[in-house]
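For this view, one protein chain was removed and the others were kept in their places.
As written, the chain order gives the labels A, B and C, with residue 1 at the start of each chain.
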Amino acid sequence: MSNRLRYGMVGGGPGAFIGDAHRKAINIDNTAHLVAGCFSRTLEKTKEQGALLGISSDRCYANYSEMAQKEASREDGIDFVVVVTPNNTHYEICKAFLEAGIHVACDKPLVTDSRQAEELKAIADEKGLLFMVTYTYVGHVTSKYIRDLISNGEIGTIRTVMAEYPQGWLYNENDDGGKQGAWRCDPSQSGKVNCLGDLGTHVENAVAAMTGLKVKRVLAKMDVVVPGRVLDDNDQILVEYENGATGINWTSQFAIGCDNSLRVRIYGSKGTILWFQERCEEVTLIREDGISQVIRRGNGAISQAAGKYSRLPAGHTEGWLESMANLYDSFAECVSAMKQGTFDSGLIDYPTIEEGIAGLKYVEACLESNEKGNVWVEV
Amino acid sequence: MSNRLRYGMVGGGPGAFIGDAHRKAINIDNTAHLVAGCFSRTLEKTKEQGALLGISSDRCYANYSEMAQKEASREDGIDFVVVVTPNNTHYEICKAFLEAGIHVACDKPLVTDSRQAEELKAIADEKGLLFMVTYTYVGHVTSKYIRDLISNGEIGTIRTVMAEYPQGWLYNENDDGGKQGAWRCDPSQSGKVNCLGDLGTHVENAVAAMTGLKVKRVLAKMDVVVPGRVLDDNDQILVEYENGATGINWTSQFAIGCDNSLRVRIYGSKGTILWFQERCEEVTLIREDGISQVIRRGNGAISQAAGKYSRLPAGHTEGWLESMANLYDSFAECVSAMKQGTFDSGLIDYPTIEEGIAGLKYVEACLESNEKGNVWVEV
Amino acid sequence: MSNRLRYGMVGGGPGAFIGDAHRKAINIDNTAHLVAGCFSRTLEKTKEQGALLGISSDRCYANYSEMAQKEASREDGIDFVVVVTPNNTHYEICKAFLEAGIHVACDKPLVTDSRQAEELKAIADEKGLLFMVTYTYVGHVTSKYIRDLISNGEIGTIRTVMAEYPQGWLYNENDDGGKQGAWRCDPSQSGKVNCLGDLGTHVENAVAAMTGLKVKRVLAKMDVVVPGRVLDDNDQILVEYENGATGINWTSQFAIGCDNSLRVRIYGSKGTILWFQERCEEVTLIREDGISQVIRRGNGAISQAAGKYSRLPAGHTEGWLESMANLYDSFAECVSAMKQGTFDSGLIDYPTIEEGIAGLKYVEACLESNEKGNVWVEV
Partner (left out) sequence: MSNRLRYGMVGGGPGAFIGDAHRKAINIDNTAHLVAGCFSRTLEKTKEQGALLGISSDRCYANYSEMAQKEASREDGIDFVVVVTPNNTHYEICKAFLEAGIHVACDKPLVTDSRQAEELKAIADEKGLLFMVTYTYVGHVTSKYIRDLISNGEIGTIRTVMAEYPQGWLYNENDDGGKQGAWRCDPSQSGKVNCLGDLGTHVENAVAAMTGLKVKRVLAKMDVVVPGRVLDDNDQILVEYENGATGINWTSQFAIGCDNSLRVRIYGSKGTILWFQERCEEVTLIREDGISQVIRRGNGAISQAAGKYSRLPAGHTEGWLESMANLYDSFAECVSAMKQGTFDSGLIDYPTIEEGIAGLKYVEACLESNEKGNVWVEV
């Protein structure tokens, strides 16, 4: 315990959903200990939040630069930083911590431009630092199980992938979704994309993580539908993968009745796999006999690599926080191994900066396709 | 009963699935009485089938032309003909009966070319004859209920429609699906399309019937995926409707685990409607409060126009045959009204030749889009 | 076709649900031809209904006795009669037809007293006549498949069976359910039981047919719950089977939201089977690995004996009428075999009078248990 990891956070001030969620996820397994932060734009609010979180006042920082430098120079400085600020600030913050020699876990989408992302990767590589992008949904035991099924050839060659992530909370033209919605719909904070950046990158990443397929080209239709919006809120994208498989990725923010409905359906030459985030404790596998097998976390069939992340017996539902916690468990294991000099890249079982870059390139290709009138664009 | 309608059938010989299904559907409500037929290409087989069906030998015909002429000249001749032969023969057969003054019910897709279809329509219009195209799935009570909900404005303005009809029975490159599969996959019998003609026309029609939307343009990707096939077996189509709504239509024949999985999801400005053919006894309606309301046939909420087609109390499941029977119930009511001189077009509650033409134009636009490299084509 | 069976019907006048449903079910496969009837208590209404059904006036009878005698004496008389009158009239009507030498298909519950039932059985046996009791739900392909799975030992020794059949239509003390409800709730027409006779007999029969288990003893709690009712509307029954297995049978008429919710869950030493009438196209089978296998009609796994009753491909939903039709298909096959002298009892695949007797004995034991204060009573 004395060698439990220490972490700091940038973002996650009072009322911020995602920062709080990351902290809760890390808490579950007591994976690391929060000891420093720059939670808000004002030092006052940061200290307020720090007090609530039990952080000593001298480790509540006025800005991220100061935090990176000071933490790097402490003997008991943070082992990694969690970056949960709006997207358009990720680049500078991550860069500061990398340059200070601190491992980084950053929320998705990584940055707003793939060149920035590649720059971050170059720094991390040069300095031998770990970089996780917290694509939550690949942390589910069932997501990992699907990855294992497919890499074992259980459904043969993949032929088409139907993936979607509709939400409904921004359907109302008279309601911008409060704090969460406001910045997503604001080009000055979100850049050129809204829905595709927020949801579409999860779709791209979930498909890639589960199937191992790489996107070759896209044909994107990005629409601004709800009156008064200026950024995309409905994206319908045709995809071709490098192995010749096809697919459709759909994301929406006005699909009334959809909460957080990431769904992936994978059709192979020997079987089908169905997964729905809101039923994240189960996978449906259909083999050539056409029988739908509903496999639940806890069934012996869940493979070893995936099942080790289970905390509770079958039927004692695990959910979103556990999925995020699984990412941090692997990340922390890697950070610890780094500290102890036992790190091996085979330990990595979380989404890295490469996945973050892939997401940005996907978004950029979609934007280009859409701007050119829905034509095919290579990724 | 003495004035019960009489009908004849072309196609539906021994072993033919769809002809038998039409007969069973008509039987349920005893809607009309089968009295004549040209069931097969040889008179011998037609007579064999006729005997099994209780048809007198002199009304078993060697070919459809003879049947049309002779039946038209009998006093007790058939009131309508049911055409359930392969698609590429529909045009000539339908034309023969229309020219003989006989109402026609024809299986979908109507013909192989929209000009032929318009020619048939011209004849029917000129002669004042009724023409039904048997798009089965719009006959469900729940399909009709959705149409009523939407036309009453219950979900506001439609924003996007996600529709799909995957099947899995042709997934295996070593199995062409037997008699049913063989002709569908054979260009000499199916023409230029397979999957899109068989399934895609149902999708187009179901969306049109439920929503009232008209397709403005399409961007189609039609793929030949299963090794050895020469016609499309997976179609992914972006759609724009005349009111500005968008949508995706997906059809496939290799989606293992999908039996007959026509699914329509309609997202409006005030609500969402979900419908799945394999759960055809229920509709999910979600209003702005986000609560999923599962409305079953038999609930009082099923509107008057739709509910009149119920035969059984709630929970006594009705299915595919009842859906087809509903089409024939309305068609027969119209034919009877014609005979009695009381016909009014407001009586029509079945898919007409105009829906048949719309389906063909949709297919033609998709083919053009695909051939041109997935570009937008106006319908 | 000329040798198609002829049948008559007693009951099923204008507005009667169940008579009409039997006719529609028989129509589907054109199993037999309705040629005679005594549909109502007045000859006038019988003739009215007969005219609608295309029956010649001289075969519309004033009473069932006359019908039995006259039909028995005709050369082209009916091959079997369908009895769909209220329960308390079944005994006399069935007896009249049996004594006239005519096979009988009678709705459930068979009669109101097991001694009457045994008397009918004795007559049928003596005269070599067939007698079907139309327990609809054992006609489903999936019901038959479950029977086959269990008799093949697929789930090992049965340990407990949880069966239930709640409905909700009589929940309202101010609404007696119209014509259908009124007679069921009236002791002068229903006898001593309402809910248990109407629904509980289906439960008992479904469990028996699927599992092969025989009830040894029951402990019944029969409650009259909705204010104003005088007969049971909620029955909760502990069951012990002869093999030592236990179970609970629950039926209710005030379970709001339940339409026709017959559900059987069978737990064995090697697996579990789940079946729900409102999802009658599928069976859930769980083996020792805990994976839920959802097997649909149309999957190859549906066994030969069960699958032969399929009319439509998988996903083309069959429902309640098809289930009833399956009973008549087997019954008609047996009647035909009788006529041709090829009958063998192995042909019987419908519920016989013995199942009808078992149902009555079950009801009688429950009544005794309830009257004695919920004690165990041997069946």
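Keep this in mind: contacts are C-beta pairs under 8 Å (C-beta built on N, C-alpha and C of every residue); 3 or more make two chains touch, one makes a residue touch a chain.
Quantities reported herein were computed from a predicted structural model and do not represent experimental measurements.
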item: Hidden partner chain, touching residue among C:A72, C:M162 or C:I348; value: C:M162
item: Of B:P86, B:G181 or B:G290, the residue in touch with the unshown chain; value: B:G290
item: Contact with the hidden chain (one of C:S40, C:T136 or C:S252); value: C:S252
item: Interface residues of chain A (partner: the chain not displayed); value: 1-2, 4, 17, 20-21, 23-24, 27-30, 51-55, 167, 169, 258-261, 277-278, 280-281, 296, 298, 311-322
item: Missing-partner contacts on chain B, residue numbers; value: 289-296, 298-301, 314
item: Residues of chain C (touch criterion as defined above) contacting the omitted chain; value: 155, 159-160, 162, 164, 166, 168, 171-173, 219, 221, 223, 225-226, 234, 236, 238, 246, 248, 250, 252, 254-259, 267-272, 274, 284, 286-288, 290, 292, 373-376
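Keep this in mind: only the chains that are shown with their structure count from here on.
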item: Centroid distance [mean C-alpha coordinates] between chain C and chain A, Å; value: 56
item: Whole-Å gap between the CA centroids of chain B and chain C; value: 35
item: Distance between chain centroids, defined by C-alpha means - chain A, chain B (Å); value: 44
item: Overlap residues in chain A, where contacts from two or more other chains coincide; value: 290, 292
